[in-house]
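See structure below.
With one protein chain removed, the remaining protein chains of the complex are shown where they sit.
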Amino acid sequence: MKQREVVIIGAGPGGLCAAQKLLEGGAKVCLIDRNASLGGQLIKQTHKFFGSEKQYASKRGIDIMEILISSLTQYGDQLEIMTETSVVGMYSDKVIACVKKDKFFKIQAQSIILATGASEKSIPFENNDLPGVYAAGAVQTLMNEYGVKPGDNVLMVGSGNIGLIVSYQLMQAGINVKALVEAAPSISGYLVHASKIRRLGVDILTNTSVKRAIGSEQVKQVEIWDLDPTWQGIEGSERILDVDTICISVGLAPLTELLQQLGAEVRYIKELGGNVPVIDKRYETTVKGVYACGDVVGIEEASSAMVEGKITGLNALEDLGYDIRASRLEMKALHEELKFLRDGPHAAKVRAGYLKRGMLT
Amino acid sequence: MIDKTGIAIKALFEKEFPENEETLNRPKAIIECYKEIPCNPCETSCPFDAITIGEDINKRPDIDFDKCTGCGICAYSCPGLAISIRQFKEDNAELKFPYEFSPRPRTGQTVNVVDRSGEVITTGEVINVIDKSKQNKTALVHITVDKAYMYDAAAIEVVKNES
Partner (left out) sequence: MRIKEHPILNFKAKDQVSFSFNGKTLYGVKGDTIASALHANGVKKLSESIHLKRPRGFYCAIGNCASCNMVVDGKPNTRTCITPLEEGMVVENQHGKGRV
């Protein structure tokens, strides 16, 4: 069995930033991702990011990805990258089971950082399994990573930042966005994103949802309807839109299965997206030497995933016996950054989640 | 309302313009960022310190029109595409809007101008398309319209490929 000092599972902003700190401190890192390239969600984020300069605000997600990846290239043999490699199992003695192409192998790690991100949720409606009903992130992957149009006419479901941003990106790819529906009474993402698509002609319909998709082999149309204050569909308010794609953006769920296999404790915290690992302020799970950061510990943003990644990397470094005294100030500053990122009205949910976690600093 | 539709009504966006109309005889940045979000590139990008958000990046931007030169840097730096540059020029209004579509409009082209709901309200003529590499693919489209549209114009309609 291969022996490795630190294994990081997931090479999104969280995993990449954790790797950076560990490598800086002198540890040997093995970075695993099932995708063919590094970057996680960033690979498809063609828009300019929010935040402050510290989190690369005003740079596009794809460019931030390049910055993060190129900061790792100087480390040569200290860093081992395994792409197209899926982690399929984890055991409490910190053994990781991987599959690359047809090959199955195991790695014994001293420390593990889990940065697997999240998966997209779905919602129930008639025919929601028809080809043409896609998660918003999937549509983004298809367009921005592979350059393929998901369809010609799209209904977007959900007004969070992802729904709003993917609508805009669909238009940039020359695809018609017929409307955006939102079950809640108001838009949940940033208003600047909403205004941006609204002034380009996309109807944003709140208190509205999908009744059913229409089509036999694939989506041909969609029926939408108004919702009453108890979120029930109102008979008679139905109307049909001609779309070949229904794009679902109704939230994300942390990918915690691997942690559960390993025996780490998870807890249901709705505000953070569902089952999330129990962690302490150092981002260590209930299994010693196993850490988690980024969307897998609670759905937030790339900006916070990067900060958490750095914090986690430094802590893992310390536990491996490296001297991190020189990084005390940096650690303090990182916690401060997180505090600001979680401060505004849009972060109310995240704050509520962290309050339940007893970790509001 | 804006919470439900994404459309800022007049009473809301008017407050973001200078109180004294004459201020707009010179180009000024009009910032339409109505809700607190963790974001501050408008502040950090302005070379004239005209925009203030402060240490807590969740605060809304505040602009000092006396300091603003209308240079346009904030307009292409803002990830929300929430900033436009506006100025009266004789009987016209000259506007610069951020634009992230392909193809770019051409100088001299007549384009449709939309309001905040996406309704076409008038046409404008493209004076110039500013698209330097440091703007990182957010162009500024400089147009001229009748001055009656100074306040209501919100963007140009996406220009389609001529076939």
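Labels A and B are assigned to the chains in the order they are written; within every chain, residues are numbered from 1.
One rule holds for everything that comes next: a contact is a pair of C-beta atoms (placed from the backbone, for glycine too) under 8 Å apart; a residue touches a chain by one contact, two chains touch by 3 or more.
Everything numeric in this text was worked out from a predicted model, so none of it was measured.
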Residue among A:19, A:143 or A:324 that touches the chain left out of view: A:143
Given A:26, A:131, A:263 or A:345, the one touching the chain that is not displayed: A:131
Touching residue (missing chain; options A:84, A:238, A:265 or A:280): A:84
For subunit A, residues in touch with the removed chain: 34-36, 46, 60, 62, 84, 86, 119-120, 122, 129-135, 137-139, 141-150, 172-174, 216-218, 255
Residue numbers in subunit B that touch the chain omitted from display: 100-103, 137, 161
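Operating definition for what follows: only the chains that are shown with their structure count from here on.
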Complex contacts: residues of subunit B adjacent to subunit A: 2-8, 32-41, 44-45, 56-58, 77-82, 100-102, 114-118, 136-138, 154-155, 157-158
Of all residues in subunit A, those that touch subunit B in their complex: 47-53, 57-60, 63, 171-172, 185-187, 190-202, 204, 206, 303, 340-341, 343-347
